[in-house]
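Every protein chain except one is present and positioned as in the full complex.
Order of writing sets the labels: A and B. Residues in every chain begin at 1.
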Amino acid sequence: MLKVTELSLAIAGRQLVSNVDFEVPSGGCLGIVGETGSGKSLTCRSLVGLLNPIGGAITRGSIDLDGHDLTDFTEREWRRWRGSRVAFIPQQSLSSLNPLMRIGEHLEETLRALAPDGDTRSRAADLLEQVQMPRVAEVLRAYPHELSGGMRQRVMIALAIAGRPSLLVADEPTTALDVTVQREILRLLTGLRADLGMTLVFVTHDLAVVSEVTTRLAIMYAGMTVESGPTAAILDAPDHPYTAALLNAHPSLTEGDTLTPIFGSPPPAGEWPTGCRFASRCPYHSARCDIALPSAVQVDPDRWSRCIHPAHDERDRP
Amino acid sequence: MSSSMHTTRTGDAAQAPTTDQRAHAAPLVSATELTVTYRGSSTPALDAVDLAIDDREAVGIVGESGSGKTTLGKALVGLQEPTTGVVTVAGRRWSSVKRNDPLRRRVQMIFQDPIASLNPRKSALDTVAEVFKVWKRGTVDDAATLLERVGISRRDATRRPAQLSGGQCQRVSIARALACGPDVLVADEPTSSLDVSVQAQILNLIDELRAERGFAFVLISHDLSVIAHATTRCVVMHTGRIVEIGPTGTILRSPTDSYTRRLLESVPRLPPASSTVPRWASTTEKDG
Partner (left out) sequence: MTSAIEHAAMPATPPPAEPGPSGLRQARRHTRGRSSAIAGSALVLAILAACIIVPMFSPYSTSDFVGTPLEHPSGAHLFGTDDLGRDVFVRAFVAGRVDILLAITGAAIALAIGTGLGVSAAMARRSFWDSLLMRIVDAVIAFPGVVLILALVLVIGAATSYGPIPAGVPSILIAVFVTHWAVFARIARAQTLAIRDGDYIQVTRVLGYSRLRVVFRHVLPNVIGPSVAYAITDAIRIIVVISSLPFLGAGVEPPAPEWGNMMYEGRVYLADAWWVALAPGLLLAMTGIGLAVAAEGFTTWASGTRKAR
């Protein structure tokens, strides 16, 4: 079980994420949804301890994974955990693979790091089969640029699950892929989650994807979580106005639907107002919203929202 | 003028319509037997494509990567030369239209990367004013007014692309295209790099401008839901060929071609909007 409480992150002293809360039970699938600048990528990096390379640090809060507090981890502890307990799939698969190394070498290098003995070659082939890669023998000998985007993403997944992690964090794994390939990759990830009993954390900007794939949802805006809870419940009856606005702005496959845009843009980090950060764009905005950041209100036993005007409250409708 | 020629396709038990079956007046832009093969490649990017764009219509071209949709868009605006076949504008072949021919004004394009579409060293105002100047259609003030119409304030108009957001840059591109007074606007994935809330702003803006100015709109996208929202006719492309063409609604509800069906199945869907999702006319604009 992964539970994040009041997480705050900063880079070089600048607060970029604050007040992030969400949780997901073991074996579940959490979607972190947000637009540009919401802090979702940074948050998912903090889950795998990859803040240091970009000069980031956790300033507050806790990340609890099966009883371990990841915020306290030293670099050494992370090195032991990464790959074997916690794994990460970064956003850009092409730039994450060494263009001079064949796929087989990538896989064997990772396998050797995890378990120095053993037949890495056949295990590499096994891994590729596990991610349903076609023509395994050819792919092992190929270079990254010779593979399609979908195949490269399968390689990234294979590298991530090589150590049989209990938590897999994927940063926009299907954003750059064609929709038919995306469907296959999502199916693959869901299947692997079941087979390996992993907890999956999925960062994306696409609400439709999370609605199909995830069991729990955390919506992020301007560096904080505005709503978190079970996916179906949130999408069916959103509590926070931003969630509702996102749903209204999302085109569906129905012809001639109206789209309601959200005007303006999120306040950049460093220009956060003292009150609610969505207030200036919110139809329910009232003077009370500007006083202080709303604390997380419990809407249901496992559902939270940071709004003093819950979207379903009739009296407050504009 | 009757509809254009057939493309013959092998196989498929249920033949999806691949040609325009409508009778229409002279189309503004039309591609006939259009084939484009890039140098050094053995497979054509576009294979014998026939497509006509009529006055004031909104057409969507949907396909995945490698489908040829971008190549088709470029060919329609005269940026891509056909290897065989022809693209005509108002009856004239693009290859016979010179650079500064007034006909060029009538077909314009906006691109996927909003910031890369603009000259980094020119302010938004300069970029749009240049169009007015070159075509002698207006003054700098007209440019400022047009930018305001697309949502760029006078103050923002003096900024360069690097200081504007993606959505704002796309608005500037739209203004630049409209400054020509086009009859056809081709948009190649205009909202793919934008957040969904900004996407909605841009799509709505284009809807309004179409209602005001009456130009035909060709929307190229991989996103079927965007096509569904903005277009009435849809062209589905796969590996350089049109595999299905028809009214958007029909294609979405009852696709005939197997690839179209696979495409539709793969699109992740939000649950249908339930009544508990509050809807409002527009979010208010509080200058925060």
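As a convention for this text, a residue touches a chain if its C-beta (ideal position, glycine included) is under 8 Å from a C-beta of that chain, and two chains touch if they have at least 3 such contacts.
Keep in mind that this is a model prediction, so the values were computed, not measured.
Please pick, from B:109, B:125, B:143 or B:196, the residue that touches the omitted chain in the full complex.
B:109
Using the definition of touch stated at the top, determine which of B:123, B:168, B:248 or B:266 touches the missing chain.
Reading the full complex, the residue touching the unseen chain is B:168.
In the whole complex, what residues of chain B lie against the chain that is missing from view?
77-79, 99-102, 104-105, 107-109, 111, 113, 115-121, 130-131, 134-135, 148-153, 155-156, 159, 161-168, 176, 180, 195, 204-205, 208, 281-283, 285, 287-288
Just so we're on the same page, only the chains that are shown with their structure count from here on.
Can you check the complex and tell me which residues of chain B touch chain A?
64-65, 165, 167, 195-201, 203-204, 222-226, 228-229, 248-249, 252, 262-274, 276-288
Contact residues on chain A for chain B in the complex?
So the residues of chain A in touch with chain B come to 35-36, 149, 178-183, 186, 205-209, 211-213, 232, 235-238, 241, 244-257, 259-265, 267, 273, 279-283, 285, 311-312, 317-318.
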